[in-house]
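See structure below.
As you look at this complex, bear in mind that one protein chain is not there, while each of the others sits in place.
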Amino acid sequence: MGSFDHNPIIEMRNIEKHFGPVIALNGVSFDVRPGECHCLLGDNGAGKSTFIKTMAGVHKPTKGEILFEGRQMSFDSPRDAMEAGIATVYQDLAMIPLMSVTRNFWMGREPVKRFGPLMFMDFKTANEVTMSEMRKMGINLRSPDQAVGTLSGGERQTVAIARAVHFGAKVLILDEPTSALGVRQTANVLSTIDKVRKTGIGIVFITHNVRHALAVGDRFTVLNRGKTLGTAQRGQITPEELQDLMAGGQEMVALEGSLGGTV
Amino acid sequence: MKAALKTIAVSAVAATALLGASSAMAEGERYVLVSHAPDSDSWWNTIKNGLALAGEQMDVTVEYRNPPTGDLADMARIIEQAAASGPNGIITTLADPDVLSGPIRAAVDAGIDVIIINSGTPEQARDLGALMYVGQPEYDAGFAAGQRAAGDGVSSFLCVNHYISSPSSTERCQGFADGLGVDLGNQMIDSGQDPSEIQNRVMAYLNANPDTDAVLTLGPTSADPTILALQQIGLAGDIYFGTFDLGGDIVQAIRDGVIQWGIDQQPFLQAYLPVIVLTNYHRFGVLPGNNINSGPGFVTADALDLVADLAGEYR
Partner (left out) sequence: MSSTGVVVDERIKETSKLRQALIRPELGAIVGTIAVFAFFIVFAGDSGMFNAQGVLNWSTVSAQFVIIAVGACMLMIAGEFDLSVGSMIGFAGMSIAIISVTLQWPVWIAILLTFALCIAVGALNGFIVVRTGLPSFIVTLAFLFILRGFTIFFPQLIERRTIIGGISEKAAGDWLAPVFGGKVGGSFFNWLAEMELIAVFERGTRAGEPIVNGIPMLIIWALGLMIIAHVVLTRTRFGNWIFAAGGDAQAARYVGVPVDRVKIQMFMFTAFCACVFATCQVMEFGSAGADRGLLKEFEAIIAVVIGGALLTGGYGSVIGAALGALIFGVVQQGLFFAGVESSLFRVFLGVILLFAVILNTYIRRIITGER
């Protein structure tokens, strides 16, 4: 794993986020290096969503600092974070089902041909790039005009990932990309993650499924009640330990015993 | 001898006209009546019935058209459309000369005979090249009513205007005010067309202005809820109440003494007579020499029975 030779692309230090009286994040540190898949695990309500939204520029941290490629950064909007190279694929808000794959792929960054003041969308280029990027990810589209609604859940995630990669993401945040998928589609998405990692992009993979995390992850950070419980390297931790960390303790061990296996 | 010659000449002219007419037009003429009334205005039912009856009696085809929302620009299109379908004659109201004069003049110029009914004035009808005007001049009717009310000791009033966007409605109120010899000012309210809204607005106005001597409504749409409003606040029969036009409830209210008089413009005639006039003109070349005033006539508690029987149908 050569990724540890590099400096982190993004480093979040002691991030705190308060919503009024509620402390959603209470000192979270986290970093991603090029070409690694850093899994962020945690049970529902652990603060994963708040944390990645902070990284993606949706929320501003109450305390703590964000270093991007070694420099301190403050993102005012998702657009800012995106310009810097932080792309986020949200679980269900990634795609617009009624629009074609091409229109979705290029949404917000349409290629244009200028005729005087008019900016026409360059559909020829757009379609070609879309088809070829999707092919790279292993999906053969029937046609770039195909509506995203006709794609399976895994394919939609893949379109979103391909889109982020194409637009030069340095860090790709995947918010529970596998949680709503079947076994086979999950495998497809995990293999897509693997392909993307090999191109040198740092991936933040949010999940609460230990097995999915262990399948592709290089490092694992567990969040619980707004705090980091620690980070482990691949091979240094067993699925059971990870599961315990996530559930936050002893009750889970007891429960597990009575259920006779990994939950 | 001279008289005999004259008779011969006249008959010759009539015969020529007859020949000309009958060679151009076969039996079964087609006439289209275009009104400005929205669908919700029940008063126009009398017009429809009068039209249908005349069509039946004269053995001609008659059609009734109106803009569903009362939008006069839509009405202009309906007149253009009627002209395009090439009828023998068009009978239309002239609710707004600015909007309607273009299409009406075009129809006249295209060779279609037009009679103006109900709204508008004889002068406007003549300007447009229409054959005649059949109706009740609105301002004059309002003025006459105002004078009558003044004679009965009225000096302030409420005009319930349910069709504020039509200038002729406002003219009725204005005429009434001028007939009374007072300023219209704020005595006219825009009541809208919804019965319960009208009722509540009338009650609100009368509560706020307890000195009001009289109420004037402009037709069944505003009169029926106003009757209810007066009953509710105990002024029915107490306050002086006059209305334009007739309808079932209005007739009953006149009988009960709630309404002093109704101004009957006899809409039946406005639909019936033009069809008769046009048909005879097209068949025999005969045409009355002047406009026809279908109203105003004041309907009071005396001689109400016939009106009551036919109210809403032919009256």
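Residue numbering begins at 1 within each chain, and the chains themselves are lettered A and B in the order written.
Quick note on the criterion: a contact is a pair of C-beta atoms (placed from the backbone, for glycine too) under 8 Å apart; a residue touches a chain by one contact, two chains touch by 3 or more.
All of these numbers come straight from a predicted model, not from anything done at the bench.
S.K.: Looking at the whole complex, which of A:45, A:70 or A:97 touches the chain that is not displayed?
M.R.: Counting the whole complex, the residue in contact with the absent chain is A:97.
S.K.: Spell out the interface residues on chain B facing the chain that's missing from view.
M.R.: Residues in contact with the chain left out: 39, 63-66, 68-73, 76-78, 80-86, 96-99, 102, 105-106, 108-111, 129, 164-167, 170, 184, 190.
S.K.: For the chain that got dropped from the picture, name the residues of chain A it touches.
M.R.: Interface residues of chain A facing the absent chain: 78-79, 82, 88, 90, 93-99, 103, 106-110, 112, 118-121, 123, 138-140, 142, 147, 149-150, 152, 154-155, 187-188, 190-191, 194-195, 215.
In this section, only the chains that are shown with their structure count from here on.
S.K.: Averaging only over C-alpha atoms, locate the centres of chain A and chain B and give their separation in whole Å.
M.R.: Each chain's C-alpha centroid was found; their separation is 74 Å.
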